[in-house]
Structures are given as C-alpha cells and as structure tokens.
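Note that one protein chain of the assembly has been removed; the remaining protein chains are unaltered in position.
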C-alpha cells in the first residue's frame, strides 16, 4: 500500500451546554462550548469503513450533556477532566482524549430598587447579562496516564493611550516608517498557559481562582509596562504570570498590534496633538512568543492562528 | 426615458475614529465607527457621471476626523449633530445628511496595588480594557430644519433562568410544541429609541445620561417581568422606558428568542430538573415590535434586520 | 395607558431546509434559509401575555419543513407564496405574512472519466459542490389580497480593473483626494428588485429564469459601462434591468466602493504603472439608489444596510 494513515482524531465539536444550578432562589450559570477529539485504534474505519471501534460522535455529544447533570460543572477544566477520563477508561480502542472548552461569562442584573450589583433582591437572582469581553478557553488532554491542561483566553481587547514608543529599529531599502516616541499600543490578547499539574496524585489547582489571578496579572502587566516594543510588553506579561503563579510553567501569547494611526490634520490647518487616531483593521503586526519557567520544556503548540 | 432615479444617498461608511482627551495624566477615550450618508441634487451623477455636485466620500471621511479635533466628541449624538449640520449647511446640493455611529465602550484597568477600579494610581490612567457587551448605536438625520435622533444598542445578551412560561397558544395541524411552565428566556437585545428633540430651539437631552438610564430600565424590566411570552416582556421593556424617560417617544425592539432546550436525559437514566440545556443557534424565534407614547406617530423603520 | 403598541411581527427565523428531489439516479437540490414574520391581531400577547391568538414560532418552523414535502420547492419565490398564503388564510388573527428566503446554489461535481460538467456518469449525479458567489434572496408578502414579491442577491463581488475615472467633483476645505483617470472599480453587489406581479389573477413570472436573466444583465452592465462614478454604473445596471425585464418595475442597489489604492512605490525606486494595489477594508464609500420604471411608485425600503 503506497499510502498510509497518520495522526487522526474525531469527535463532536461545539456542544453548547448551559448548566443552571439552583441554590434556593439564587441561580448559578455555566455556559460552555465543548469540543471532543478522540484518537486510538482507528485504522479500520479509515481503510475499510468498519465502524467497529468507533464510538459515534453523537454519543460523545450525549456524554457531554449527561455529564453536566451527573458531575455538574464546577469549572471548565474540572468538567473536561471528567470527560477525558471517561472516554479513555471506558472505551478500549480510545487511547487519548482531548477536550476543548470555551466559556462565556455572565453577571447578574441589579434590581431597580437595589444598588449592589451582586446582592440584588430575590426576584432577579435568576437574571443575567452576558459579560462580553474575553472568551475563556481550556484544553484538557489525557492518555490514560498523564494529564495536560492548557487554559487561556482570547479576544481581550486592551489599549494604552500613551507610554509606548518604537524606534531604533533596522532600516533597509523598504523601510519608510517614522520613529514614534508616544504612540497608542492596543491589542486583542490571545493567551494559552500550561499547568504543571499532570498526575492524579498531585494536588489539583483551583482552576477558577487561577484563571482570575492570571487574567489580573496579565492586565496589570500590560498597563504598568512602559513599552519600547510590543515584544517587550508581551514578555513582561508572561514573566509576571510565571513569577506569581507557581501552578503555571509556560504561557504563549498571540498579540496583534492593532494599529491606531495618528491622522494628518495639517491639510485642514489643524494640529493633531495625539488626539485623533484612525483605527486600522488590516494589515496588523502580529507578535507571538512563549514565556517559560527556566528549565521547563515548552509544549504549547506554536500555531495559535492561521495567519 | 423609460427609467428614472428614485431615492439615493452616498457617503463614506465605517470611519473608525478614536479620540483621546488628556486631562493631565488621566486620559479619556471615545471609540466610534461613523458612517455618513448624504442626499440631495444628485441626478446628474447618476444619469451622466458628472460629479459637479458630488462632495467626494473621501472628503466626508476627512471631515469626520477633522471634526473629532475641532469639536471633540462629547457624545456620539452630539458629534453626529455637528457633522450633519455641517454637510447640509455648507454644501448647497446636499439637502439631507444622515450620520450613523456605533460606539464601543472601554473601562480602566486597575493597578496592582490599588483596589478601586476607577481611581487607580497615576500610571494606569491611560490603560483601558474594552468593555464588551452591547454596541451603542445612534442615527442623526438633519434636513436643514428638523432633527431626528434615533439611538439604541445591539448585542446585549440577557437571560432569565426561570419566571418564564409559554402555553395557551393556537394549535393547528402542524403544531407539536409542548407547553412550558418554567423555561429559560434569553435574547440578544437590539433596540432603537427616538428622541422628541427635533429643533435647535429645544433644550437638548443629556445624551450620555439618557443612554445609561434607558439601558438600566431595559435590563431591569427584562429581569423583573414574570413572562408569559417574549412579546409581553418586550412590551414591558418598552413601556417602562417610555414612562420613565420623557425625552423618548418611541422605541422598537428586535428580539431573537435564543432557544435553550431542556436536554432529554431519560435515555441515560437521569432526570433533568431544569438543569441542563442545549443552547441552539438556528432557527430562532424573532419578535419585533414598536412601543409608543400614546398619541405619537411612529417613525422608526420596521426593518431592523434582514431576516 | 400612556404607552401603546405599534407595528409588530413575529415568527421563526432562519429555518435551514434542504430539499432533495430524485429523478432516477439524478438528484436535484434546493438549499434555503427561510424566515417567517407574521402580524395581525396580536395586542393581547403584548399587553397581557395571553397567547390565545399566537400560532407558536415552532409551528411556523414545522410548516416550512412540511411544505417542502407537500409542495416541493420549485423556486424560492413559489415556496414563499405557498407559505404566506397558508398563514394568512388558515389563521384568522394573522393578517399579513412576510416570508424571507436566502438560497445557496450548488453545481455538480464532474466524474473522473468525463469532461462535461453537467452530464457526468450516473455515480456522481448525487454529488455537489456549493457554488459560492452571491446569495440569492427573496421576500414574499401577502395580506390576503395583494402580493408583493421582492427578489435580489447579495455578496456578488465584481471588479473592473480599468475604464473607471473619478474627477470634476466638489472641493471644500476638507478635500485632499486627487483626481483619478484610471482606477479600479470594485463592489459587492447587493440588489433588490420588485416584481409587478401582485394578483393571483395575473400570469406569474418564471422566477428561476427571471433571476438568471436579471443577474446576467447586472453583470454585463457593470462590465460594459465606462464609469465616471459608481453612481453612474449603478444607474446603468438598474436601467438595463428595467428596460429588459418587463416583470420588474423597481430595483434598489447598495454598492460599497471597495477601494483599491495604488501603492506608492517611489520610495523604493519603483514605478507603479497601475499594477500593484492595496485592497482596503474600511472605510468604504457606500452608494445606494433606487431605479424605477417611469410612472411607478417606489416601494422597496430605503434601508438595506445598518451602516
């Protein structure tokens, strides 16, 4: 046979599960988009079409919804761990399970007679507005022995309106860019961080708290870095997280440089004193890098975008 | 000539203008997407290609950026009023100007040593995270005499996890739906409201405050209505606004019914006690209606969606 | 009651129905996205939540799928006529039905041993590739007496790489644009045309043939017009259709001017002889107009876009 099968995986993608937990009149919500990818002894289905080893993707979907009832959804990571363990341990041909989850955050709607956002009157303890901002993501992989948990976020749009410069760069025959000593720095943060929890024997991180803290460090490092290049800001964001969160060994960023060009108003007799900008769509700079705890082997894939 | 020209308009769409205002070290940001549409004596350009009456769309773009400097951006509505007035009063062939604006909200990033979100230390008074949630919209139209201002929002996603029923409906031969006595009610609010400010002689509304208050009433009415149908909830949202905001005479909503179907877990021996839902994409119910102050003539167009 | 209900409508949007017709081994496909909007005596459901007059949106969905079996799908327009008539004539409270349809075109995949694209061997008479290009659209409205059929297309992207100029326009203090004597003209055509068929007593147009012919005239007029402005091209496209298709009385276009800017290569010692262009996203010119048969009253809504 001149051709052979290489790496392969399959499952149901984008299962949109919403889990409501009722604590008296106070409801809690988890809103996830869960994708399952299974791999193992799957040669036959590719070569001959025999499905004897194939758990249908429809079954993987049913399992997601059933597990939302059976185990609840404490966190995206914990939910993914339940699912991945189940597929690998219950189906002999399945050797590796990878669960990817997007999570959408909600906050409560305040009542008309209360001021507090989070302790409103009873009658709106079941009313929510979607938070917007970033999408939280997680990927849980299990091969029957070791766990790999990579969490992160995407589409967290941030901007510094000053404290950013860019100069002293290489100039070749195609260089026309003017040096900048006070520019806007803006990006849509996409980040993935890898936990050093890999064994059932280890103490598991507090996934919810870890996410909140990591996000906060990321925003603060972005805000507090006086930037000479987006690469420098990226490294500061990553190293602050590695330094403060011992449960995380590696983080990778993909940061588009959302250009805000100072508009030339001189033709109209006006001076633009860093006031009026044109927010451009394309092209954009794209800065990508991994930051690691010293001595650790990188495992987060380099490709976080198709561009 | 067997064919004639009907209504026509032109201009530059989607000018992405970002305006930074520096108050010492504290920066303020306005982030808009501005679209200009002009109409008037434009027969010749259509019939013969003569551009003698045509102010180029490129010029309308330049004007947007120049006005951000000359007038600042106090509010989207006020900015649109400056622009519309300019086009109609400065160009004889232009009889009507319609300015449409989308606004994206930002909030400040807190410092690492502060707790307050809004009074951080000096060094992050220039750092922002995009708020997400809804996009604020506004349409300002001027014909040289009268103003029409229609403001609104879109993509404000809300959910009640209980206090919603649906029963007692018409049943024909194609009806299979089961009555529901406790369901999730979720929608992405798209709303447009019309101000009764139409003359320069009238006192102008406080556009920023009006937006915040209208949004708050909308959310509270959604949360506090025990709903027998999405139509009922819509009407409550609209009438609460008309009753509380004297500057608004009319509001139209387009509310998709974002279905959350209770998953049947019985095949797996599980009881789903309003806990696990499947969030469906398409199809969705689509409920649209206008709510008016009694005695007022409706003017907001019926079509807020292409579907 | 200080607030009242204005225009309202409801129904199930975006029902994705695919209809396969088997003619021996040769299959035919119709791939539609159908949205239903009903209006009539619906005050109660808004004021009190009584659903006594409400045919559920779920039922309107079922009806779409059942009618695909009962009536087949000869054309989008004919299918919409069946649906609209049904809702208005079978439900007393429903006074007007509006059906909107998007249609996606498919073409056959050729066999490996045949050359012809359309008469392949039997074994691929059931294999299709989606055609891409434009989406065909249609809107059918019925009030129990009169029909209004507005058809059209969107996202048909076209380009002339020459035979386009732009000069002789108004210049004010914000004008910086240089006149152009040989530019690219490109747009994504969005068009809606209204048929003069309004009564069951009239002979119905051949909807499929009318669409194909109208699309062809539109493309040819775009290609064959030496353009001094996009407005002129728009008018030529419209008037050619009105002049050639007696079943159509009115057509409205929304044409973004997809700017292709000649790149300045002089800093690199290169001359750009209309060879290298930057295709910009935003902002874009937006040209909108109606072309009418003389003596006809316009009925297509002005707003075809939210921008």
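List of remarks:
Per-chain residue numbering starts at 1, and chain names A, B and C are given in the order in which the chains are listed.
Definition applied: a residue touches a chain if its C-beta (ideal position, glycine included) is under 8 Å from a C-beta of that chain, and two chains touch if they have at least 3 such contacts.
None of these values were measured; they are calculated from a predicted model.
Among the chains on display, the ones the left-out chain touches in the entire complex are A, B, C.
For the chain left out of this panel, the touching residue among A:37, A:140 or A:223 is A:37.
Considering the complete assembly, chain B touches the hidden chain via residues 173-174, 176, 267-268, 281-282. Seen from chain A, the chain kept out of the figure touches residues 1-16, 35, 37, 42, 45-59, 61-63, 66, 90-91, 93, 100, 137, 166-172, 174-177, 227-229, 231-232, 234-235, 238-239, 242-243, 250, 252, 256-257, 282-294, 298, 301-303, 306-307. Residues of chain C in contact with the chain left out of this view: 16-22, 27, 29, 31, 62, 65-66, 68-70, 106, 109-112, 123-124, 126-134, 156-163, 184, 217, 219-220, 222-224, 260, 263, 265, 267-268, 270, 272, 274-281.
In this section, only the chains that are shown with their structure count from here on.
Using the mean of the Cα atoms as each chain's centre, the chain most removed from chain B is A. Inter-chain centre distance (chain B to chain C, centres taken as mean C-alpha positions): 25 Å. The multi-chain contact residues of chain C, meaning those touching 2 or more other chains, are 174, 176, 282.
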